[in-house]
Structures are given as C-alpha cells and as structure tokens.
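The complex appears here without one of its protein chains, the remainder shown in place.
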Amino acid sequence: MDLSIKIRNKILPNPVGVASGTFGYGEEYAPLTDLSALGAIYTKAVTVEPRPGNPLPRLVETTAGMINSIGLANVGTKRFLSEKIPFLNTLSCPVILNVAGSLEEDYAEVIRRVDDQEAIWGYEVNISCPNVKKGGLAFGTDPHQVERLTSSLRQLTEKPLIMKLTPNVTDITAIAKAAEQGGADALACINTVMGMSVDIHKKKPSIPAVTGGLSGPAIKPVGIAAVYRVSKAVSIPVIGLGGIMNGDDAVEYLLSGASAIQIGTANFVDPDTSSKVLAGIKAYMEGSGFSKISDFHGYF
Amino acid sequence: MDLSIKIRNKILPNPVGVASGTFGYGEEYAPLTDLSALGAIYTKAVTVEPRPGNPLPRLVETTAGMINSIGLANVGTKRFLSEKIPFLNTLSCPVILNVAGSLEEDYAEVIRRVDDQEAIWGYEVNISCPNVKKGGLAFGTDPHQVERLTSSLRQLTEKPLIMKLTPNVTDITAIAKAAEQGGADALACINTVMGMSVDIHKKKPSIPAVTGGLSGPAIKPVGIAAVYRVSKAVSIPVIGLGGIMNGDDAVEYLLSGASAIQIGTANFVDPDTSSKVLAGIKAYMEGSGFSKISDFHGYF
Amino acid sequence: MKNFISKILGQKSIARGYVELELSWPEDCETPKPGQFLTIRIQDQPVPLLRRPFALSSFNLDKRSASIVYQVRGKGTRILESLPAGSSLDILSPLGNSFTNPSKEETAILVAGGIGLGPILYFARELDRAGMNTILVFGCRDKTLIPNLPPLKNGSIQYCTDDGSAGFSGSSVAYLESLSLKELSQPRLYACGPTGMLRACHNFALKADLPCETAMEEMMACGVGACMGCVVELEGKEQKYARVCKDGPVFQSRDIKWT
Partner (left out) sequence: MKNFISKILGQKSIARGYVELELSWPEDCETPKPGQFLTIRIQDQPVPLLRRPFALSSFNLDKRSASIVYQVRGKGTRILESLPAGSSLDILSPLGNSFTNPSKEETAILVAGGIGLGPILYFARELDRAGMNTILVFGCRDKTLIPNLPPLKNGSIQYCTDDGSAGFSGSSVAYLESLSLKELSQPRLYACGPTGMLRACHNFALKADLPCETAMEEMMACGVGACMGCVVELEGKEQKYARVCKDGPVFQSRDIKWT
C-alpha cells in the first residue's frame, strides 16, 4: 500500500497531517503521539514580528464545535528560528510552516528569512485567518490578490507552496483557480468558518473580538463541499480539513477529492487522533482494494 | 410585556416564527402545536409553476445538523391558491409566503397572483436557496441583482417584504445593504449553509445533487455572526434563524440584533419547539427586566 | 397523531442484532394500524439530531402497549438499546397510511426481510386474529437472524435463509416462486424489507399478475408530510414523487418507480 503523496518535488509519507494552530510546533504533543508517524506537522502561524494575540477569553465551545479567536499569537520569525527550529530539526516527519501576515511583504519576509532551514519541508500560506482585522482575510477573499501573493511568494522558494483557503467566500473555486494560476503547488481547504456565540448571562459576545473561527465536527460538511468543488476546479493536489474526528471522516474527504487531510480540533479531544485516522484510512483502503491514495478519486 | 414587532405597516404578535420548508403550509403541524400562538408561519417556498423537486435521497444527517436537497418542491401558485389558501385563511397567526423563482419575473409573477389574498400577511423572498441550479442562488450573492429584484418586487405590493439572505457569500452586509436600498422592510438571516456528505460505503455523495443545505444546531454560530453583522449594517429589522433549538439560542440571536427569530430544523425534532422557545424568551425577559423586544438591543 | 412521552415496558433480543421494544400507549392516542409507524426522539441531545422512524410491530389494546422491532444499526439505535425498562421515550405516532386489508376470499402472503419484519408481523397478527389464512415468509442471510416468533393460529410462517442453514434454502422470493399459487385462493402480496427484496417481490407480482403492496423506507426529517424530504419516485402518475411518511409508507408496488 502506497500512502505517499507528491507535492511539487517532495513526498509526504502519508496523508494525515496535523493542522496549524492546533499542534503548536509539535513539542507539546511529543509525549502524547508518535510525531515521526505523522504525514506532516503544519506549524502554528509564524509572522515577521511577534504577536501577542487577541484579548481573552479566546475560546468558546459551540454545539459540536468551538470558536477561537487566538489572533495569530506567535513568537515571530526571529524567535521561531532560535527557539522552535532546534526541536523541529530533530523530527523525521515533514514540517510545513504556516506563514501569516498583514501585507504581501510580511509573508515574503518570513519566507526569505527561513527558507534555508532544512527543517522546513514547505509552506502553508494562511490567507484565510478570520482572527486578524487587517491582513489575512483581505487576501483570501479576492482572487486577484491571491494570485499576486502566490506568484510573488513562488519566486522566493523552491519548496512546496500550499495556499490555505477560507470557506467564507461566495465562490471558493475562483480563489482556488487564482492560487493555482499564481503557482501554488497545492491548496488546503478549509480554514475556520466565521462564527459567533453570545454569553446570554453577561449579555455580551463570548469572545471580545465578537466573531471568531468555528472549527470541529459541526463544519465537516462545509469542508467536504469546499474540497469537492475545489478539486474539480483545479489540477493541483487539495488537502482537506475541517471537522475530521476519525478515519471515516477522512475517507469522506479523500473520496471527495482530497489527496491528504489534516487533523485540527480533534487533537484537543484526543491527542492521538492522527494515528487512529491513519489506521482507519488504511483499513478502508484494504477493504476497498485500494493500493494508493489516488485510488480514492474519480468515483464522483 | 410587549412581544410584538412592527414590520412596515404590520405587527407580528411575537418574535417566534416557524421557518420556510420546515413547516409545510402549517396544516401538518396543526395537531402538534398551537398554530394560533405562532409569531408567524413562513410557508414552504412557492414558485410560479409546480416543481417536483430534486431526486432522492434528499436528506442526510450530519453531526448536530442535517443537509437537505429538497429543491423547492412545491405545488406552484395555482394549486397553492386552490389547495393551501383555504386552510391558511382559517389561521389567526400571520402567514408569510416564501417566494422563490429562477428569474426576476418568476418572483414578480407569484406576488402578482397572490397579493390580493387576505391570508397572506407578507412575503419572504428566497434569494438564497442552494438547492436549485439556475435561480435563487445567483440573485442572493450579487448586491446589484438583489437591489434590483427587491425594488422591482417593492412596486408590486404594499405588504411587508422580507429578503432572506444566504450565508454563502464573502460579505453578507453588502447584500443586506443592497436589499435595504431596494426597499426591503426586513431581512431574514440565514438560509442554509452549503454542505456535503459522502456515503463511504457506496462511494458516492449522500445526496444526488452532491451539495445541499446544512441546517440545525451546527450552524447556529454562523447564523448569529450573520445577524450581528447585518443588524449593524442596516436599519431595518433583522429576523434571525439557523440552529435555534431552545429559548437560550433565541436569546443569543435577539441580543445579537435580531428583532424576531424562526425555528427551522428544530420543528422536526420537537414539533412544539416554538412554544417552548417563546416561553424561554419570556422567562429571560422577565429575569432581565425587559419589557419589549427592543430591550434586547444595544448591549454590544 | 400525537406527540407523547411513553415508557419502555421492556426490551428483548429476538434475533442477532434485532431487538423488540415494548412501550406504553396513552389512552388518548389512537390505535395504530399495521403499516403505520412512530418516530422516537432518542435523546434530548443534538447528536443524533433527527427523530428515528420505526414501524409498529404489535399493539395490545387491553394493556395499551405497542411494540417495535428494530435493528441495532447506528448511533440512535445503539442508544435505544441501552435504555432500561422504565425509561421515558418521546414518541410521535401513529404516522403514515396502512396496508389494505385483504378480502375474505384473498390469501395474504406477507413477505418480510431485515427491518421489514415489524410491520409485516403486526399485519400478520391482526389477520391471524381475524381468522384469516395468512402466509408469512421471512427471509434472511442465515439462521442466527431468524427471529423467535410465536406461531400463527390460522396461518403459517416460512423462514428462508440464503445459506440454507434453516428453513427454505434461498431468498423469500425464490420461495414464492416455488409455491403453487394456483392452489391458493386469490393470493395477494404485501412486502416490507430491503429495496432489493421489494423490487423482486414487485417483479414476481407483475409476472404472476398478483396485487402487491410494499412498505417503503426513506430518510425522514419531519415524519408528518411537511418537509418533502422522504420522497420515493412514482411511475405512471401525474405526480413525480410521493412522501413516504404521509402518502405512504405503504404503496401499490406498481405505483413505484423501481430503479
């Protein structure tokens, strides 16, 4: 059984990665799951400068989901290089850097400063974070800006470049095509869905930023629809995520056109979800007589 | 306690209505809940010609939600007048006709043919149904078309005109403003969220139309975010719906800016949800010292 | 039709993976007819969300109790199975139409498979009580799936297994084909079970020129005819689709578009 997926000139050993923002830079989860068995670690977003993140509370649970308003809290590129890279260097699984910023130049600057790091397998460009006021979201909702950003980052690196799309748009396929046009090697769908919750006792929004990003099983149907539509619209690999809790969920994404998937919120519920999902995918492949990931595709 | 809400020149007796497509034309639910106690019945969509609807299966359950692909199945305007109006005439609660179509002229034709019916309190214009290929959706995602459609329907009737918006757009406030500009008396948010589910045993989408409309508790955060943002953007009343299961959910919507709410999927779970929600709203108002619906507003 | 809180009077396994659940029936709720169904709100929880439909499998007027036979299949039925006697159940019933009673001259042949057992069983018991000669044919994969049923007084029960481990060796329709129909007085078919079986029954009825009613099953949301979600496609009718919950679940097999 061949579980690998090729993206640009590189290979992901298996289709099950862990999603940006839900797994830190891997270290915290080292005692809880076998990091070397992961298909990829997508790091928490890194920006040029450190960011403290949004005011608290930053989390609220909703029915079968959660809303977060972390606000790209991260140590910045400099401390990422000094504090996070040493541990990432010890890992055998692919490490994909989630890059974020407010301006095109911010994204470029991060990539310029880290691109010579061996530990970094490739980039996932977050043009879809609903939790920063100016920045991320603007790029992710406008096809022209997405194409421009993608092609300018394309010139900075030979490593795989994955654009991560937001579902909060009228037509995600237009954004997907723009990213492909700009030279993206793959697309990740979806980032969180815009959501809101109210504390009716305090008579105010549960999080100070008012709206935040909804994730978890509640959004799985949204993610699957996005992956299906995007994978029909482009010819580069699509990486699916949103609400995957178990192997069956992952299989839904793969059948819908995903070449790989990511585990996000489920890591919080069961830190070892990724290994169970991989086992579930393998069992399904066996039962279906599949020998490689592309065997999932073309059923509909 | 004054629970009424004014829309245009008319009064809804209380804020709890039942949502289009989940309550038929009221008759089926007559043995199960007190129809005269409803704030409004929003009928199943009516189109000019009868529509058979989409192929089966049309439903699938997802985590804390369901996807439907009914496809505006309805008897058409002629049979609506002969078969449904007699029963609706017997009701004391406001009946709001949900109008759908493929072209601007279709919507207009329905309104022209039914506008003299006493039983019809007003219209909810469905420009947001994800389940018809050409039609509904196109209108609901383009501000210019929404404004044009609204103002052309505005000329046909003196009854309240409610435009029902889709959450599947980049910026719902732009659509909301266009509808207000066109002369809408109120806005209803949200219609279903685009979603998809896969039958991994059959290796095909759970519904033949592939994508459908996600509803139920899973989408409540999406609906609340939409209502909050829309009510900040316009000055006409906003009617909130999406995932309301109980009084607390309704209170979240009201605090977020809704002047009234609708119960959709919850009717399937408990046909008497609306009366329980109304009781919950009243209890909350009492506890908060509220004497009218507008007391919910302005906290954030 | 009424939405009421009932009590579970008891549950017992009647075949591998199949459970019979007996529940109380309020005085002011009408007596369900064979073919009709109820829906259960499994829990006051968002998962599973929708009410689950099950056909009535018996009704006891004196005791005012009803029962259903269900297969443990997914989330909802797994929770249902775990509920002890005395638990409350949120019931909406009776829903849907019912089987057409055969005339005195007719011989009712009732064919069931899998989760189609419940409604067929109820119908068979009612006909048996009315003194009608009824043939109940139950087909399943192997003998572990054969339910433990009391015999009919005026009729007979024929078990069929695909693997021949008990009863007639072969499908229930193969059994029908083995019958000498001419010896029966005006045979008339009623069937409930998997789609494949229903289609085969229908084709058999066509060939043998017998009347045939089938109880259909589709995913349901409202269960009361309001949402248009549970449709089946019709054949040769002006109307393209019919609602299983309101226009059915029982249809003349000739009205269904079998695909």
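Chains: A, B and C, in written order; residue numbering restarts at 1 for each.
Note that contacts are C-beta pairs under 8 Å (C-beta built on N, C-alpha and C of every residue); 3 or more make two chains touch, one makes a residue touch a chain.
Here the structure is a predicted model, which means the values were calculated and not measured.
Within the full complex, the chain left out of the display contacts the shown chains A, B, C. Across A:76, A:183 or A:271, the residue that sits in touch with the chain not pictured is A:271. In the complete complex, the hidden chain is touched by one of A:61, A:105 or A:158, namely A:61. Checked against the hidden chain, the listed residues C:47, C:149, C:228 or C:250 yield one contact partner: C:47. From the options A:167, A:216 or A:242, the residue with contact to the unseen chain in the full assembly is A:216.
Within the entire complex, the positions of subunit B that touch the omitted partner chain are 63-64. Within subunit C, the residues in touch with the undisplayed chain are 45-47. Subunit A meets the missing chain through residues 21-24, 28-29, 31-32, 44, 52-53, 55-61, 63-66, 68, 70, 73, 216-218, 245, 265, 267-272.
Everything below uses one rule, namely that only the chains that are shown with their structure count from here on.
In terms of C-beta pairs in contact, the better-connected of the chain pairs A-C and B-C is B-C.
The most distant chain from subunit A is C, comparing centres defined as mean Cα coordinates.
As a whole-number value, the distance joining the C-alpha centres of subunit B and subunit C reads 36 Å.
Residue positions of subunit A with contacts to 2 or more other chains are 63-64. Residues of subunit C in contact with at least two other chains: 46-47.
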